[in-house]
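Below is one structure; the comments refer to it alone.
The complex appears here minus one protein chain, its other protein chains still in place.
== subunit A ==
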Amino acid sequence: MEFFQRFAIPHPSPAIYASMVAIVLTMIAIVVGVTYFKKWGYLWREWLTTVDHKRIGIMYLISALLMLFRGGADAIMMRAQLAAPENTLLDAQHYNEIFTTHGVVMIIFMAMPFIMALMNFVVPLQIGARDVAFPRLNALSFWLFFMGAMLFNISFVVGGSPDAGWTSYFPLAGNEFSTSVGTNYYMIAIQIAGIGTLITGINFLVTILKMRAPGMTLMRMPMFTWSALITNLIIVFAFPVLTIALLMGTMDRLFGTHFFTLDNGGMDMLWANLFWIWGHPEVYILILPAFGVYSEVISTFSRRNLYGYTSMVASMVVISLLSFTVWVHHFFTMGQGALTNSIFSITTMAIAVPTGVKIFNWLLTMWRGKIVVTTPMLYSLLFIPLFTIGGVTGVMLGMSAADYQYHNTMFLVAHFHMVIIPGVVFAMLAGLTYWWPKMFGFMLNEKLGKAAAWVIAAGTLLAFMPMFFTGLDGQARRMYTYSETAGYTTGNMISFVGAAILAIGFVIIVYNIYYSFRYAPRNIGSDPWDARSLEWATHSPVPDYNFAVTPQVESREAFWDAKKKGHVLFKEELKKIHMPNSSGVPFIMSALFFVFGFGFIFSIWPLVIISGIGIFACMAHRSFEKDDGFYIPVEEVKETEEKLGGAK
């Protein structure tokens, strides 16, 4: 019995038991459903073993949307608990678990895969490539991320969720103060997902640098691809720091080392430093692809080229460099003295300059344009004012002396939500709507889409603007309750209403997907938005091989110029196309990683050893395997092209 006791929840509640039942029922339903419809073969052949960047992108997208609702449920519970003073909806322990998982899920398991989804789907198409440089590695990236996410998500029903905040500061996160396995989940699950991200970083760097269509020089790349290039460069430099920090934390918790402990020379502030040396660049890993999406969308729907292309690229390069020089601003209050704070205060505020350049360039892209307000454009137009509020409060936070008053308060919470929601979430929703027809061959309903955008923008403002005020009134973040006399009641109540409105907005999006799937017309052609870059030059939905003939690029807006100036994109004859083989190894290896991680979390060493051997066996298999891919014959390409609307 003792063996099983460790899997029990240390702090159960009816809600958690209900979730357990719900999870088991859902899993049974999925297994029964797939068996009944005889879809196991389809699932395995077409999805679990696929190395196609488009399908991997779609799987990232589904995971991101699922996690959005998981993290959103956490958010609603938090705002409901704080809606009234002395509320007893949640107790302190539950509240702590919920804000911890909300942060981790939203950043690592929602925003990251959403970005990965768009990068996977769009970047190879934008550069005119047939796939990424290492398709099988790409599948491994996805499955590692997915297994990491699943491992993290079972924490609240098996053994208990992490409860030390998404920043997981030591010594609070050490064994002494976090006795349950919750923080083990944090360390191991993020580690597994993080390795997946690091691999993606390398994969996409190589893809963008080596696989661009002939004629597409670096300075002719679409802006989204540029943002992906810079983002992956940051990933390659930042994620190893997280890997090491998590490894040190794991060693502390499982093997009795003293990197961050209270005694034996451990340094708690070392964790904070390492975490934010990864954590601040991570912010730009999230925001730069979002900027890329806005650049594409605003240019497309202003019917004009992007203003100041060169300065857009330069500003991203500068941001990527500065992003590694500002991490101390997350703890100006650690007592490092006026000189250190002054340096980091200046570097922090300096980031506002390249970011401001981008805002002005977007505004100037609209100048003398012909603005069509579609759903993606509406998100972009709402992004500019809301993100400006988030951005300027960031400059305020960058003033270190004043930060002593903002730090750890709701003001900070308001700031980063006003940056991340309009910055990242709006961009992802804009990108989703924009590239949806390319992914699925039909468009999302515009009326529902715009309604959702307005509701989400209103919800964002209502939920987060009051926090600027309660923060300045002394409400610290992560407090599970407050007294009636504190004066935070009105603000928190408004925030709750805002959160509920946000939730309605997301429900509208889900309904829109359902509605459009049922009723949207399928004969939309390959270029429904009258867009400008290469992904719109191939069919919707995109055939396996992306482009029947490799496009040849002569200008920055290759597809636009092909439409307007008569540039010829496809000059060659059809040839047989070389494609990579599908493989089940990435899925199996990642599943073994899941078991490996689970074994680590609960210190079940036999499990760790067996699954560890399995992981090495998978790698050995790959090393000795001879896999030259396969060819799609010319006749088949011709057939597909004719079916999809004629070879170009």
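Keep in mind that, in the parts below, a contact is a pair of C-beta atoms (placed from the backbone, for glycine too) under 8 Å apart; a residue touches a chain by one contact, two chains touch by 3 or more; residues count from 1.
We adopt the following convention: contacts and distances are computed from a predicted model.
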Protein that the absent chain corresponds to, by UniProt name, given "GerAB/ArcD/ProY family transporter", "Quinol oxidase subunit 2", "Aspartate carbamoyltransferase" or "DNA polymerase-3 subunit epsilon": "Quinol oxidase subunit 2"
Residue touching the undisplayed chain, where the options are A:His407, A:Lys438 or A:His539: A:His407
Sole contact to the chain not displayed, among A:Leu472, A:Ala617 or A:Ile632: A:Leu472
Omitted-chain contact residue, chosen from A:His102, A:Arg130, A:Arg253 or A:Arg304: A:Arg304
Candidates A:Leu144, A:Leu462 or A:Leu534 - the one touching the absent chain: A:Leu462
Touch list for subunit A against the chain that is not drawn: 92-93, 96, 163-165, 169, 171-172, 176-177, 262-269, 272, 302-305, 307-311, 331, 333-342, 345-346, 349-350, 352-353, 356-357, 359-361, 363-364, 366-373, 381, 384-385, 388-389, 392-393, 395-396, 398-405, 407-409, 451, 454, 458, 461-462, 465-466, 469, 472-474, 476-482, 487, 490-491, 494
